[in-house]
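Here the structure comes first, spelled out in C-alpha cells, and everything after it is commentary.
Here the complex is missing one protein chain, while the rest keep their positions.
Right, subunit A next:
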Amino acid sequence: MAPKMNGFGIMPEDTRICVVMVGLPARGKSYIAQKAQRYLNWLSIPAETFNVGNYRRHDAPHPSADFFDTNNVEGERKRRAAAEAAVSDMLKWFKSGGVVGILDATNSTKERRKWVLERVASEGIEVLFVESKCDNEELIMANIRDVKTTSPDYVGQDPEKAAQDFRERIRHYEKVYKSINEDGDEDHLTYLKIMNVGKKVFINRIQNYLQSRIVYFLMNLHIRPRSVWLSRHGESALNLEGRIGGDAELSHRGEEYARKLPELVRESVGSDRPLTVWTSTLKRTIATARHLPKHYNQLQWKALDELDAGVCDGMTYQEIADQYPEDFQARDEDKYNYRYRGGESYRDVVIRLEPIIMELERSEDILIISHQAVIRCIYAYFMQKTQEESPWVPVPLHTLMKLTPRAYGTELQTYRANIKAVSTWRGKGSTAKHEDPVPEGGI
C-alpha cells in the first residue's frame, strides 16, 4: 500500500475540504463536528476541529449573554478576532497535511459565510457548509441542558442561571440568523442542511466523493441523547485454554456472567426502558445475551463476528509464535495492519464494521455483545483511539462498558460483574496467555 493512502485512498493533494458549521447555539453543531472528526480519523483521514468558541475564551473566558449582542462593539470585535485566529490556524494545519478541517462556529450570517468562503477557497480548499436547523423545543432544551453542564463557558456556575443566560445568548443570535440560501442568493454554495435532526435534509452542489461521504455520514447522525453499551461474551471454553478464535460454548464462569448480565444492565440503564441487543453470529455471544429480558429486541450481525485469525484460528499465542515466528513478530510491529494468513487485520475489521457504525449512529440505545477485537474497534471509534493504540486496548471479560456521546466527547462508565475470568490481554512481544494489562484509561 502506498504510504499516503488512507481509508478512501484519496491523496491529501487531491481533495481538501473545510466543513463550515452553521446554526444557532444548542443545535448540536459541536456534537456533529466532533462526530465527523471521529469518524474520519477512524477511517485514517486526517481531520481536525477548530472551535471558534475556544479561541474566543482566551479573551473572554466566561462571557455573559450581552457579550453576544450584535450591538456590543467590543464583543463583536473579540468574536471576529477569534474567528480570524481559528481560520488562520486551520489554514496552517491544511498546509501541514490536513485533509478535512472543521470550523465549528455559528456562522449564522450571509456576510460571515461569504468571508469564510473567500478566505478558505483562495487557498484551493473546498468549502462544505453544514447547517443544523431545529425548531423542536424539546430537542433544543435537551441540548441546552447538556451544554450548560458541559460547556467550559459555564464551569462552576449555577445551572439554572447558566441555562437562562444561554437562552439569552441564543436570542441575540436569532436576531441576525439567516439559514443558508433562505433568500435564494446562496445557491452557488455547496451545503448540507439538516432540519429537525434528519427528518428533512437538503443538499446542494456536492462536488466530489469525499464530500458525499461526509454528507452521508452526517445524515446518519442524530442528536437525541442515548448511550451504547459494550460487552464481550462471557468467558468461553477456548478462553480457558488461552486459544484464540473458534466457536466455543461458554465456560461455567461465562455462563455465570450471562446470568448476571441482566442485573448489570438494569443497574447501568437505571430504568426498565428496553435496549436493542446486537450480538455476533457466534455461540458465545448469543449465549451471553440469552438471559436478557424478553422485551429486548435481539439481532445477530455477521459483521460483529470476531477477527478471523485464518490459519491461526484455535491456536494459543505460544503455538502461533512457534509455528509462525515471523508472522508473530510482524503482528506486534504493526498490529493494526497485520493480516493473519487467510484471515483478517484490524483494518479489515474496521471496514466491515462501517455499516455497524452507521447503524449505531442512527439508532438509540444499543447493547453490543461481541468479541475482543471487534469491541476494540468500536471502542476506538467512540473514544478516538489511534491505529497504534486501538489493537492494544484492554477489554476485560465480564465487564460492561457504557459509552455516552456528549457534545464535547464520549463519557465512559464501566460496570464489573465481579465474576472471575482469565485475562485474554497480551502485551507487545509476549506470548503469555494469562496476562494482566497495564491499567489504561479506566479500563
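The definition used in the following text is that a contact is a pair of C-beta atoms (placed from the backbone, for glycine too) under 8 Å apart; a residue touches a chain by one contact, two chains touch by 3 or more; residues count from 1.
Everything below uses one rule, namely that contacts and distances are computed from a predicted model.
Engineer: UniProt name of the unshown chain, from "Ubiquitin-conjugating enzyme E2 G2", "BBSome complex member BBS2", "NAD(P)H-quinone oxidoreductase chain 4, chloroplastic" or "6-phosphofructo-2-kinase domain-containing protein"?
Structural biologist: So the chain that does not appear here would be "6-phosphofructo-2-kinase domain-containing protein", according to UniProt.
Engineer: From the list A:56, A:169, A:352 or A:371, which touches the chain that is not on show?
Structural biologist: A:352
Engineer: Would you indicate which residue among A:198, A:225, A:314 or A:427 is in contact with the undisplayed chain?
Structural biologist: Result: among the candidates, A:198 touches the missing chain.
Engineer: Touching the left-out chain: which of A:301, A:317 or A:336?
Structural biologist: A:301
Engineer: In the complete assembly, which of A:65, A:219, A:286 or A:412 touches the absent chain?
Structural biologist: A:219
Engineer: Counting contacts across the full complex, list the positions on subunit A that touch the omitted chain.
Structural biologist: So the residues of subunit A touching the unseen chain are 1-2, 4-5, 8-11, 14, 198-206, 208-209, 212-213, 215-216, 219-220, 222, 299, 301-303, 339, 341-342, 351-352, 355, 358-359, 362.
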